[in-house]
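Note that one protein chain is taken out, while the other chains of the complex remain in position.
Here is chain A:
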Amino acid sequence: MRRAARRSRRYQRDARWSPYAFISPFFLFFAAFGLFPLLYTGWASLHKVSLHNPTQMEWAGLHNYSRLFEDEFFWKALQNTLTIGIISTVPQLLMALGLAHLLNYRLRGSMFFRVAMLTPYATSVAAATLVFAMLYGRDYGMINWALGSVGIDNIDWENGTWSSQIAISTIVIWRWTGYNTLIYLAAMQAVPNDLYESAALDGATRWQQFIHVTIPSLRPTILFTVVVSTIGATQLFGEPLLFGGTQTGGASHQYQTLGLYLYEQGWFNFHLGRASAIAWTMFLILVVIGLVNWLIARRLQKSH
């Protein structure tokens, strides 16, 4: 009797506490390497901290932030991040949507197409950027050579503002289109066929079915990929660092992103406090973008 009671008590204790034991590694590591540094970055952003002596902090109030907003290169980096983010994300997701639609047909070798399109995902930022930097070379690059064969003069991809930003966007697009294609394809395969059949009965063409059945069914997935790509675009760092090999993002900072600007301030100008202020500014921008996304999503939900 006693034994049974003890066993049931032990059982209850186990049932009650084991869930917390199972989730605790994640939360412990997250607290140590995610949450604490996040808050500490905010604290450091209010101080003068040098890379040479990172433990010595001198209170500076909001000086790092005001200094930041006076710096023309901050605004340039913000604008570049926004532009590169848009010209890499929008075409990428549109192409992924189209490709997923095609892959959703009955096809021979469809697994081959899927694996082949996902292969760039296995390539690192460093390897991909070094290769693309060569392909975009001004004098001997393959892209200028190809353009030349249709009568277009050599473009100095790295030194122009638009050209360099387009070149960097193509690296992002190349690496991530296949990944997003698979995510859309998965969502498309979950759309029940009856919807298409009734649309076809109503006389909808394939294009109309795509617009009126596929796209609305995919709305949550599209929102998900938009959010993920936005976060990715805000963090863009390796591509602009390695494209020209400078931390300034080109001679006149023409393709310096916020991530790269943070790296330059912290690890080339030795101002860790300023780097922290940039990090927190990026975070606030993300929060604003997240709120806008959420509002749009709610609007869309209400209108249906």
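The rule is short, and it goes like this: contacts are C-beta pairs under 8 Å (C-beta built on N, C-alpha and C of every residue); 3 or more make two chains touch, one makes a residue touch a chain; residues count from 1.
The rule we apply is simple: contacts and distances are computed from a predicted model.
S.K.: Under which of the names "Hydantoinase/oxoprolinase family protein", "Ferredoxin", "Carbohydrate ABC transporter permease" or "Cytochrome c peroxidase" is the non-displayed chain listed in UniProt?
M.R.: "Carbohydrate ABC transporter permease"
S.K.: Which residue, A:62, A:186 or A:296, contacts the hidden chain when the whole complex is considered?
M.R.: Among A:62, A:186 or A:296, only A:186 touches the chain that is not shown.
S.K.: May I ask which residue of A:78, A:204, A:226 or A:286 touches the chain that does not appear here?
M.R.: If we include the chain that is not displayed, A:286 is the one touching it.
S.K.: So which of A:18, A:66 or A:301 would be touching the chain we can't see?
M.R.: A:18
S.K.: Just to verify: which one of A:130, A:152 or A:251 makes contact with the chain not shown?
M.R.: Checking the options A:130, A:152 or A:251, the one contacting the hidden chain is A:130.
S.K.: What is the set of chain A residues that contact the non-displayed chain in the whole complex?
M.R.: Contacting residues on chain A, toward the hidden partner: 7, 10-11, 14-16, 18-23, 25-27, 29-30, 33-34, 36-38, 40-41, 44, 49, 54-55, 95, 98-99, 101-107, 111-128, 130-135, 139-142, 145, 174, 177-179, 182-183, 185-196, 206, 214, 220-221, 224, 227, 231, 234-235, 237-238, 241-242, 245, 259, 262-263, 266-267, 272, 275-276, 278-280, 282-283, 286, 290.
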